[in-house]
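Take this structure first; my questions come after.
A single protein chain has been removed from this complex, and every other one stays in its place.
This part shows subunit A:
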Amino acid sequence: MGSSVSHAAAPPPPPPAGLAVALPPKAEEKSEKKVDYLNLPCPVPFEEIQREALMSLKPELFEGLRFDFTKGLNQKFSLSHSVYMGSTEVPSPSSGTIKVPTAHYEFGANFLDPKLMLIGRVLTDGRLNARVKCDLTDNLTLKINAQLTNEPHFSQGMFNFDYKGKDFRAQYQMGNNAFYGANYIQSVTPHLSLGSEVFWLGHQRKSGIGFAARYNTDKMVATAQAASTGIVALCYVQKVSEKVSLASDFMYNHMTRDVTSSFGYDYILRQCRLRGKLDSNGCVAAFLEERLNMGVNFILSAEIDHRKKDYKFGFGMTVGE
């Protein structure tokens, strides 16, 4: 999600987060005292630089009822049905956002292969999402994200070419609306990796450059990002024990002089996963996924905005793996 800091186009939908959270594996043996600079580990992809913080601090909060059913037909192929009934926020010109009651049914098909991944979703309100991830060679990966809508000029598509080197990663992006971007991240020490990205929006003749740094050990991850669009983002995740991790996040927008800071916890217990977050905008949110049975998860989502007096509560169930 690093690229969402730098450009105005909507970021691609995040991959579904399972119940297992893993920090990057150990870089070197504890017995080695001398750092081998020729054998550094491969860094995390540039857009996943803030992955741990985003998983802890930004769960998919929703309002209303959500029901997901995933049925595997094969080892590689599965279908999913999903129903959502509730309110969504629609930005309106007059008074900020308006809550509009919506309901939709979503049908999806997934094909998962070690070398090829195809995911498609079609909704009853006329939207189609498609994601393709294909390993062209051992090191080169092609990713395609597309979203088609009924409304004209709202469809988006993005092509990503990822190259994974020994201790670096490079990515080239091409999107509609004449969007071109590239980013590069390199491991500098076993714990530190630095990266940068550039992008160019053709239609608005806007370009930008951004820099990012990520320092991670077994127990903590600290990242910092700065972009020429005037956004500075810092975040820190500390793994307090194997079940608990705490995360905090700071974002400063120079153009709108907007500062936001948030603090959250992430408890991964055997039967449930509970994430809570407290914000400097006066927002309190919690997200609970509880395992009722084998393959049946019960979801509760709560978000209270004390400043705007906006309360959103949702519940749902996820059936299937």
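In this text, a residue touches a chain if its C-beta (ideal position, glycine included) is under 8 Å from a C-beta of that chain, and two chains touch if they have at least 3 such contacts; residues count from 1.
Going forward, contacts and distances are computed from a predicted model.
For the omitted chain of this complex, the UniProt record lists the protein as "Mitochondrial import receptor subunit TOM9-2-like", which is one of "dolichyl-diphosphooligosaccharide--protein glycotransferase", "Thioredoxin domain-containing protein", "Mitochondrial import receptor subunit TOM9-2-like" or "LisH domain-containing protein".
Within the whole complex, the absent chain has one touching residue among A:Leu65, A:Leu278 or A:Val319, and that is A:Leu278.
If you put the hidden chain back, the residue from A:Leu65, A:Val198, A:Ala302 or A:Val319 that touches it is A:Ala302.
Residues touching the missing chain, restricted to subunit A, are 265, 267, 269-272, 274, 276, 278, 284-286, 288, 290, 300, 302, 304, 306 (touch as defined at the top).
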